[in-house]
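A single protein chain has been omitted; all remaining protein chains appear in their positions.
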């Protein structure tokens, strides 16, 4: 899924002595949602301090910084990006000064009317420091009309597209989900305080308890007077349309997304595949990690035993550079090795979560053939993708077609 | 297994245009055998060039170095060590000059007579640059008596303890295994050349084909005249005594060790556990990665379904530093999260490969209890450890006792 | 002079194939004006690319970046700051998007009405990303009223305080000096193009020829139609008031500042000291580098021979960290050593450019006493400082008084 962009992780804590440190732990659990940049903004009730930069949480945030962030409210963000568009200016949380003081914003999603809003602002004399659509949100926030409001409803009504948002001011934390609920955002309790997170696995991390999801069209305000929920738009605009990719591969299996266990959902996909596309075989294997849950589901449903068919080399990471540029296919082989003992002479069902360009998949299945598999039956747990997505998943260029063929084409050439 | 030391990885290639680059790939596959230091020595038939340093292969060896190493013979080494004893001087391959020219040595194992030999050498005027027992080997090599020999037999007969060795001279590569065969060393073919490796998974990596293990007491010499095997000691000293920990947890599941598939061996351990210690339960889970193969074996043998019970955070790595020193238990929770949906209200059998100090295990099983497991049945695939080991596994201090209790004590306090 | 802040270096080139690379060289010559951050913005006529960061020019700008900046127009900036206030957000050039497109600004000086302007902007709905007063300038630029202007006059009339500015748009470079001419900015010619620089030494560096200073109250516009000068305010507001510290210590001796050779000016200060405060002595020495020119001037005027009295250790730099925090006085001794052979038994006149807190000076003169000087006569080339400065030199806290005592107090305790 290397060409999907704009998925990010959000984590916020209100009312906990060491909020910044816990946000740090929470972001560790959301790191898979974004490896490009990381940041934490926290407040002591007066000022907002923000540390952010390019890289992993562990690279950007250092323990001494957290010591200087002993604040009761903090929000954090991790950001994914395809190579090339990465840019320190786009790292979040975005912190700005405006009439009411400082505000920090963390955004997961993509606004479809950002360009139009930006042009309006510029025509009226505003300047922009980043290329991020998130900057439009803080400009809206600073509009005198919006500043007079007691809540964010008027502002949020201007936004189109997908947005799960965390706002931090010196005395308040706000969590928002767009009327479609495109991206997840969950609410939890931590002692006397509250937590909001893109995935519930991050709540487990800090010892928080999941309460419920923020609902589509809802804004949840938390301040010293407690927690209050408001729907910022009329009910007719609220049309849930959750992104399926969260369940299929973005999220961690130990998270609840849209109130649903990711692991169980994937097991159900596997079971459904066993039902839809049964085949007589000796063993079910997965392409780790993505295919693990679905493979177990397939195995349980079909009765065909599950076994390990690939071993992953965990040292082949983000920073791996191949000595020779023209041997890029090597990286697939470095990452995964086929387990001959499992597949040799066997009829193998291999489960993966997706096929994007097909080249990586082809290399992987080739490893099985080389290891002596008698038959290779590929099953992909992601449902077919038929239409382009304008809410943050970029399939327009090439992913689209390939994904469609995933369920139409016979894989004769693998 | 964090307090076991002195296990290392060896990889060598003879007769391949880009030997150094392939050794680099091979070491990537052996990285789990040693994260402390890495090194590659190669020769163009005249000089020996060595790059080594502290850290992972990817940190120590950079692509431009490999370009300067376009040599047909190369050996590499990765080294493990407990914190504190790490030392750049002990990084291998060890390269020295002696009367016959340059020689490089890479060693996996521990000599039991190194101290005595060293004292003899020092009494005769020799100097030592490192604290490594490997340095004794090159001193032996340089002895005029040994230099006159046409092979290494006389030298190798002096060594006691465990040693798998690779030697590199400008025109020869030699692989050696001690008379007990304590540590593994396998021989493979790569086109017209040869490969030697601690584990066969590294052969898969470079496209080599496993031929057989170097035998206990055997030295295999490879030069321009081909390959020849010699037993350097008389048959009566050859008493195979393989280290069980290789099969139980050191090695990668996709390797053959002592001619045996590691994955299948661990599955058999799991099956044996199911037979020895059956229990009526709902689900079998593993502590990843170590327990994966045995858990599948247990599941297949018992008929109790296997499922994922822990999710591992792959971003929690070697360099992870906790903001607060006194919260070290946090690291366990950051690394693994229990999968509530799998264990809640269930009778759970959890398979791990070992219990060392017990503290980490206790934290892990605690996660299951917190996630709502009704019953937790722990099964450890490693057989009980009854006697201390003097061949490179350091159990003398504390691991010893704890390992013994692993099969005696009831885990009431978990 | 370690507690003076807000002095920076500007360098811009218009009409030269490798403008960005030459700006890089120019900034090298201006590095002494600011070690905190560095940046270069350049344009290809369409977009503006900016590389900036914390640190020295050589740390921030890497050769490969310059290759991607093969643009005919470029401006650069180096920035000084006291420890603690440093902040990547304040690094310059500041590049923003507004209605007309992109613009980059580099600023040397300090606006006295920045706070008021900022409050007005915020009251009208603007947001601020930095704490720098320079951001006010780009907000002014984006005001619809100002955008309609054909030049920057209306904008520049809003600014109060000290400002030498360079603007870069995709087709134009503009240089501006405030009506007092507080900070320098010089104009030069480079082949068919133009150069603007804080100091002329940077012009020497790129092979440019000094034409003249930008005048107080003047804006110089350079585009494809050539160069044109405009005074943006009426003559009555133009009241030259140059910062004396530029001549006394900020600038390099090989620069012309305010049309005056820095080296000759300092020699004249030395000669004046010889006239004002003569003393019968054996040798004139300087505290290097600051006192060198004045000491030569003093020597020439008084006829007392100049010699080297201190030797500076050039390895004691910015990044020097003392092993023990409580031995900070050691750093003075590491930086300078007294030359016993020059001062022992002699009556020594020592010339320095300034005394700030007095503690460093005290340590230095103590070295001379230890080296055996019979008499130590201190002469400071900087004239007495009687009033606070609101244009970028921060003496309010402590420097003020100390500087005054420099000419009143007898140095009995040295």
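Each chain gets a letter, A, B and C, in the order it is written, and its residues are counted from 1.
One rule holds in what follows: a residue touches a chain if its C-beta (ideal position, glycine included) is under 8 Å from a C-beta of that chain, and two chains touch if they have at least 3 such contacts.
What you are looking at is a predicted structure, and each value in this text was computed from that prediction instead of being measured.
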Within the entire complex, the undisplayed chain is in contact with B, C
Based on the whole complex, identify which of C:253, C:278 or C:358 touches the chain you can't see.
C:253
In the whole complex, of C:147, C:211 or C:316, the residue touching the missing chain would be C:316
Selected from C:108, C:198, C:292 or C:361 as touching the chain missing from the view
C:292
With the missing chain put back, one of C:60, C:152, C:186 or C:201 would touch it. Which one?
C:201
Touching the hidden chain, out of C:21, C:36 or C:122, is C:21
State which residues belonging to subunit B touch the missing partner chain.
88, 95-99, 122-129, 138-139, 141-144, 147
Residue by residue, what part of subunit C touches the chain that was omitted?
21, 24-25, 28-29, 31-32, 56-58, 63, 66-67, 201, 204-205, 252-254, 261, 263-264, 289, 292-293, 296, 300, 305-308, 311, 313-317, 319-324, 330, 333-334, 337-342
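As a working rule, only the chains that are shown with their structure count from here on.
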Skim through the chains and flag the pair connected by the most C-beta pairs in contact.
A-B
Return the distance between the CA-based centres of subunit A and subunit C, expressed in whole Å.
47
Suppose each chain is reduced to the average of its Cα coordinates; what separation in Å results between subunit B and subunit C?
59
Of all residues in subunit B, which are in touch with two or more distinct other chains?
none
